[in-house]
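Of the protein chains in this complex, all but one are displayed in their positions.
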Amino acid sequence: MRRVSAGIRRPTTWLAVAVLAVLVVLVALPLQGLVAATLRPDAIGSWTDVLASPLSANLFWEPLRNSLVVGLATGLIASLLGAFLAWVVVMSDVPGRRVIGVLATIPFALPSFAIALAWESVFRNERLGGNPGVLASLGIAVPDILSWGMVPITLTLVAHYYSLSFVVVAAALSNVGGDLLAAAELTGASRMRIAGRIALPVVAPAILSGFLLAFAEGVSNFAVPALLGLPVRFQTLSTRLYGSISTGDTERGYVLSILLVVIAALVLWVGNRFTAGKSFATITGKSSRPRRANTGPWKWVLFALSVALVTATTIVPGIVLAVSTVLRRTNSFEAGLTLHYWIGESDPSIAQGMRGVLRDPIALDALVSTVALGFAVALGATLVGLVGAYVVGRLKRARVVGGSISLLSYVPFLIPGIAFGAAFIAQFGAPIGPLPSLYGTFAILVIAGIAASLPFAFQTSRSALGQVSGDLEEAAVIAGAGTARRLRRIVFPLASRGIVSGGILVFVTMVRDLSLVVLLVTPATPLLSVMTYRYASEGFTQSANAITLVIAIVSVAATLLARRLQGAGQPWSNA
Amino acid sequence: MTAITLDRLGKDFGGSTALHEVSLEFPSGAFVVLLGPSGCGKTTTLRMLAGLEEPTRGRIRFGDRVVANGDTGESVPAEKRGLGMVFQSYALWPHMSVRTNIDWPLRVARWSAADRQARVTEVLAMLGITALADRYPAEISGGQQQRVAIARTIAARPQVLLFDEPLSNLDARLRVDTRAELAQVHRATGGTSVYVTHDQVEALALATHIAVMRDGRVEQFGPPAELLEHPATAFVASFLGTPPAVLLAGEASGGWLRRSGAELTVASGEGRPLKAMYRPQDVGLGPSGCLQFDVVECTPLAGRYVVSGLSDGDRVSIITETPVAAGTSSRLILPETPAALFGADDTRVTA
Amino acid sequence: MTAITLDRLGKDFGGSTALHEVSLEFPSGAFVVLLGPSGCGKTTTLRMLAGLEEPTRGRIRFGDRVVANGDTGESVPAEKRGLGMVFQSYALWPHMSVRTNIDWPLRVARWSAADRQARVTEVLAMLGITALADRYPAEISGGQQQRVAIARTIAARPQVLLFDEPLSNLDARLRVDTRAELAQVHRATGGTSVYVTHDQVEALALATHIAVMRDGRVEQFGPPAELLEHPATAFVASFLGTPPAVLLAGEASGGWLRRSGAELTVASGEGRPLKAMYRPQDVGLGPSGCLQFDVVECTPLAGRYVVSGLSDGDRVSIITETPVAAGTSSRLILPETPAALFGADDTRVTA
Partner (left out) sequence: AEAEDAVDYSALSHDELVELATEEGEVSVYAFTSRIATVEEAFEAEYPGIDVVATDISSTELITRLASEHAAGSATADVAYVSDAPVVVTELLADGVLEAYLPPRMEDVLPAEYQTPLVANRLSTKVLMYNEEAYPDGSPVSNLWELTEAEWAGKVVLVDPNVRGDYLDLVTEMSLRADDMAAAYEEHFGTPIELADGVEDAGLQFVSDLYANDAVLVDDTDTVNAAIGALGQSAPPVGFTSYSDRRDNEDEGWALQVASGVAPSPGIVFPAMLGLTANAENPAAARLLIDFMMGDDTETGGAGFEPFYVAGDYPTRTDVVAPEDALPLEELAAWIIDAEASAERRDAVADFLLTIQ
């Protein structure tokens, strides 16, 4: 909506070229490799297999429907909850909102399966045998619909991903000038109404970003639908995709993945249409102070709701996870508790002589390189995402360029990590000209990580930048500041809440996620996520969960640290 | 009917005091204009009236009801005070079109769709922004935004209207038209309005009462004519009027005000510093004058000329019938006796 | 030395045209004031001069250099034009303190630390905001923010200065002082300034040239006196002056302007609609007048009174020596012949 000035547009062209080049290398080429792989003569049949064959109903259409329902429901409910909580934390006077705000960022740092396990530990029914959940063991018959399939999958994903929305929307809300809300208060509108009609719509681009992220994560998540869906043969594109690749039908998996990218592109397009490319400048050249809503007696209702939400999504899964690491026996109290999996010396009678994770000599190494990787990727992805979002925001008229940047920055979630990894091996596996091969170095992990986590960085930056009114940057243009300088000194500091939030999300996914790096890691750079994978694949659930907990703690610590540093660096916004 | 009482109202921001103890009574139906230099506390006062800022001290009463009490911290929330405010920063909702910006408050006030439609059309026309109804705030000019802000505020006809420099970005013609509309709205609701402006013509045209503020204090409060005719302090005298009164400082002794090389008749006077006030239209220019005057600028106004210049360090504006070239020098011819005298503490000295 | 030429400059926003083909020449060293109603394209013009908006048509030249060409799309980027601009919206950087807001552009311009320090201190003092140096924009009043915006712009002494209603939120006294400072800055740099304002006194005090704009077109461009004395169009006549000229519309035939029940002498005239212009100070009030006049408001100005009212649908402001009560009716006494006549196309009809 905002006028973009000519002065800003021009140098932006160069940035656009640079960003596009980076995106082409990091995303488009891997994607193109994916497409090419499915077009080879021996693979082209995969297209008809998927789209028009007796298999397609079960291979594609049915999973597609399920994925869309799950993805959209996840996106919508997560946005709703995330936005609600963001409002409570940023704009209301609900007691304990700071703590609620910290807790609300944790679900994302927990692995989705931990949340699924938490769900199971309550709602699991007899269908699978084994140990029933709490309800079933109390003799309450839990219908399949609550135990397995669409409902638990969606709710679990929501519990996991609403914190994406929360983080993005909270950052945006904290930038809304107080006068906008004050003006609404004077109309006599209730707090809820102001929240629903003024505060949240003004940050619609952030809500859209949160939705897009939750949607993409929702459709690409494999662990949760596999855990909770398969028992009732509820298949999604992600389970089909994963299955195809792991049973050796790689091309079919790639076709599914390409179709997923296409669908995501459509959702992105529709989403952007929905807000019609709008961004609402809430950080303007006439300053006004932030404003908090006085919620009166509603305070306690909001408090109860918020606490219930974060308890269900953070504290319960966190406890489930933590407890699972001290259970002598996986998921069962019967054999008692032990700290063995944390600090035990090798004991042949337990877990095939596995040491406690804190005694694993590579654990510390892994911790260090994980944090280093997370940090490097967060920095790199944030930079690329920020510049990309900046360019898209300023080049409103260059639809094709802007659209390409948006799309390329959005789809990395949907490209299977294994395909990404293979593409990076293909691109960087051999020396390029005079440059040595990056393969096997820390650098390639960083590059791959950047590619994979661009969606967070891009979407969060996009919504944050949109809030900075154009005249602020124009004033810097007039002062003679070049693009880089403006970005560094004006645009970045003003949008920093959103940008830093994106960086945190990137960091968290990077320390937690495995799928991409697994093809690229070398023993020289051990990573925590690889350790969990190793433990889990051997059935050492407690040890795997212990590392997972360490990852979650690292993530939360990083989040808190980033917030603190940011707060200290922003004296102007401490109302 | 809402009389508004400020009772030793004060506001601190962190260490600094924006408003000292201000006590004022705005009768019901009054149109009160707050005048004062930049940063004197006008916006702060308005925001406290609106309930957007909590007073640090003192109380605000609407009629008999205490709406804010800085001593106990109690206060009626803004949305319960039933008032409208035009913000200095406009505060238009950027995600709503011009029409929706105006319509939404009516919707909140539960107006029927037909009434809303009619009223929105009416205020759009009243402010000359009908053609912009479907644009968004970012797509219209500064003055147009300001008019939308006014339209939004008056549409619901609130009983108490607060205006923070509502016409500052409008051209002279539009300003005259719009202030007539505002006066009309004020009369129609029968409510009380508080209005901040830097435009004295506007202030004089609209006000039933003017409060002249300075550094967080009220220097004088009363009907416009009273302030113009009988300024209580030198500051009020030097601030009000277009151009404001001529003030000349010096030391009084024995009926004379001594001032670099000249002696002016003043009725009262012991050996203390005084300021003599003269009306600009009473001061003449000519070689026979007693005080040196260096002309800085000369602008036409109301068929005459306002000549501003420096007389021995004092900035003085007088009125002449013919233009005087900037950069020239002349002398000020003063009337026999000054219109008023102000003492060292700036307050009026009764002769 | 930068003369500025606008050569058939035009700007569209989507479907609507904000600026038609505007051709103007601002001589080097000129202080050009753009005057015109809200939404007429003043800000758009400034923004194109600054390089913040690309013209849709036409060219802008600084001296001999074409800095923007709407036909080819070429343009010199804003940061290369070496100019300063005060934004209508202030555009203060909210994350920088007042001091840093002013200091940063100097730092960008590679001033030495000592020079910066000295200059910042100087402009802070010049604009009376020294005490606010360490506050953030959200912690100061509207007028204070506006002064910071000015300070920031003039600090680097750019050759071309653009001002978009820079004094709109300042009180009268401060406005006079500040405009004197601005004039001073303009003279000191010897550069060219373009200044948007709605305050006519300001315009007349500062301008070497005034461009009166209307609906994206320039109605008249020239020195202030010329515009006041010889308005080229009825619009200019009705827009300029405090108060502006009295314009009465009617149908001319045989030397008379017929208008509801009255006939006014006009020199020229066939059977077509005309507007007769009279200077406000030449129009009197009294029972003997030829036209009905309903007084709407009466405000003191320059020792006289501006009386505004309606005469048969035309809004008319005249000047009287004594106050007239609002709400009363009277009649307008017109001079023998009008000061000017304007035809149906609004342009001047030479007698």
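Each chain carries a letter (A, B and C) given by its place in the written order, and its residues are counted from 1.
Keep this in mind: a contact is a pair of C-beta atoms (placed from the backbone, for glycine too) under 8 Å apart; a residue touches a chain by one contact, two chains touch by 3 or more.
Worth saying up front: this structure is predicted, and the values here are computed from it rather than measured.
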Missing chain: touched chains present in the view: A
Contact partner of the left-out chain, one of A:32, A:48 or A:246: A:246
Which of A:131, A:190 or A:294 contacts the chain that the document leaves out: A:131
Residues in chain A touching the chain absent from view: 49, 54-55, 58-59, 62, 127-131, 226-227, 230-231, 233, 235, 239-240, 242-250, 329-332, 334-335, 350-352, 418, 421-422, 425-427, 429-430, 437, 439-440, 518-519, 521-523, 534-535, 537-539, 541
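Following the convention adopted for this analysis, only the chains that are shown with their structure count from here on.
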Where chain B and chain C are represented by their mean Cα positions, the distance between them in whole Å: 22
Multi-chain contact sites of chain A, meaning residues that touch two or more partners: 3, 284, 286, 288
Contacts with 2+ other chains: residues of chain C: 13, 89, 139, 142
In the complex, chain B residues that touch chain C: 13, 35-39, 42-44, 88-89, 139-144, 146-147, 164-165, 168-177, 180, 183, 198-201, 204-205, 228, 238-239, 241-244, 279-281, 296-297, 299-304, 306, 308, 315, 317, 319
Complex contact set, residues of chain C against chain A: 13, 47, 50-54, 68, 75, 77-80, 82-85, 87, 89-97, 104-105, 108-109, 136-139, 142, 145, 149, 152-153, 156
Interfacial residue positions of chain A with respect to chain B in the complex: 1-3, 177, 179-180, 182-190, 193, 197-198, 201-202, 204, 278, 280-282, 284, 286, 288, 291, 294, 296
